[in-house]
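And now, chain A:
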Amino acid sequence: MSAEFYYGVEVFLNGLMAGVMYSLVALGFVLIFKASGIFNYAQGVMALFAAMTLVGLQTGQVPFSHLINATFGVHITHFGWELPALVAIFLTVLVMILFAFLVERLVLKHLVNQEPIILFMATIGLAYFMEGFGDLMWGSDIKKLDVGIPQGGNVWVENHTAFLGGDDFYGFYLDTLDIIAALVAIVLVTVLVLFSQYTKTGRALRAVADDHQAALSVGISLRTIWVIVWSIAGFVALVAGIMWGSKSGVQFSLSLIALKALPVLMLGGFTSIPGAIVGGLIIGVGEKMFDFLIGSPYLGGATENWFAYVLALLFLVFRPQGLFGEKIIERV
Partner candidate 1 sequence: MLYREAGDFKTSYAEDNQTFPIKFDRYAYYLLLVAAFGVVPFFINDYWANAVLVPFLIYAIATIGLNILIGYCGQLSLGTGGFMAVGAFASYKLMTAFPEVSIIVHILLAGGITALVGMAFGLPSLRIKGFYLAVATLAAQFFLVWLFNRVPWFYNYSASGQISAPERSVFGINVTGPNVDAWAQYMVCLVFVFASAWLARNLTRGTMGRSWMAIRDMDIAAEIIGVNPLKAKLTAFAVSSFFIGIAGALLFTVYLGAAEVGEAFGIQKSFLVLFMVIIGGLGSIFGSFAGAAFMVLLPVLLKNVLVGGMNWPTDVAAHFQFVIVGALIIAFLILEPHGLAQLWRVAKEKLRLWPFPH
Partner candidate 2 sequence: MAQSDAVLDSIPALLARNAVTFGDKAAYREKEYGIWQSWNWKEAAAEIEALALGFLNLGIHEGDFVAIIGRNRPYFYWAMVAAQSVGAIPVPLYQDANAEEMAYVLGHCGARFIVVEDQEQVDKVIEVQDQLHQFEHMIYIDPRGLRKYDHRRLHQFSHIQDQGRAAREEFMPELQARTARLNMDSTCVMLYTSGTTGKPKGVVLSNRNVIVTSKNSCEFDNLTENEEVLAYLPMAWVGDFIFSIGQAYWTGFCVNCPESADTMMTDLREIGPTYYFAPPRFFEGQLTSVMIRMEDAGRFKKWLFRKYMDVARKVGPAILDGKDVSFGDRLSYFLGNIFIYGPLKNTLGLSRVRIGYTAGEAIGPELFEFYRSLGINLKQLYGQTEATVFITQQPDGEVRADTVGVPSPDVEIKIEDNGEIYYRSPGVFEEYYKNPESTADTKDAEGWVATGDAGFIEKSSGHLRIIDRAKDVGKMADGGMFAPKFVENKLKFYPDILESVVFGADREYCVAFINIDLTAVGNWAERNNVAYASYQELAGHPEVYNTIQAHIEEVNKSVAQDEMLSGCQVHRFLILHKELDADDGEMTRTRKVRRKIVGEKFNDLLEALYGGKSEIYTETEVTYEDGRKGSISATLEIRDVAVVPVKQKVAAE
């Protein structure tokens, strides 16, 4: 076997791991969509916001310091204390729950029975709001996020795969962070699936997707359900935020992972959890392989930006309801 091939495999593996991350983000969308019929564009920004908050809390930043300084001419930035990662994470989760609560209170409640498109646009507005708000609160500078996840090429894997290829092959280069991220994602996905399959709340969530009355009959008010799903989505966002954040720092681009997840959704169907997972993997692998085989050599690279979309688009034209989406029977 030529080294080329193994590089291919390496790309494939990296793709897989990226894919898992996509699935993770996509899952956030699916949950909210299933439960409230809302396509939450703000998911990505939520991840960014979560990550910022985490960093902020961890490093003891003063919220709105810029604003305060600007208005009162003072010059404060930090409280001067640092929090252990776990505590910070825990607090952040609380923040995200609070956020979910506020969203329901201030936005969703007033938009019940609006057309989906309107709700979608509302989430775009929400995204804008959070982006600005996050920056105001924690500043827009690129932050380093470190919750103690090791980074860098994983030596063990490298050593134990070196034998595969010839002399010019030094084994797979896989980033430990990616591996861990993948593992966490897998765990999280499993948990969520189990949760929505086997817990009362989970069943309620799925009921809501089908019809709201049913959900009420399960005995959980719609609004509670919404708060719950948004909290979960917030949590998922946090996890995603941590992973991507620790990889490439906390900055605006982090919010773009949401955009990455969209094609995943189109592929997997907005309402299907397995769809999100499989779709994520397909996209992850697909875009890496495409760039490796065609993009870089012939198209000047960086095809990841759009490959996923075009793939999804072509796919949709032939199967409008996505991979696992139910077939739509139109009635008059």
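The working rule: a contact is a pair of C-beta atoms (placed from the backbone, for glycine too) under 8 Å apart; a residue touches a chain by one contact, two chains touch by 3 or more; residues count from 1.
Criterion applied: all candidates are chains of the complex that A comes from, given by their letters.
Just so it is clear, the model here is predicted, and its values are computed rather than measured.
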- Task: Could you check which of 1 or 2 is in contact with chain A in this complex?
- Result: 1
- Query: Which bits of chain A are touching candidate 1 when the two form their complex?
  - Reply: 39, 66-67, 70-71, 106-107, 110-111, 114, 116-118, 120-122, 124-133, 135-136, 140, 259, 262-263, 265-266, 270, 299-303, 305-306, 309-310, 312-313, 316-318, 320, 322, 330, 332
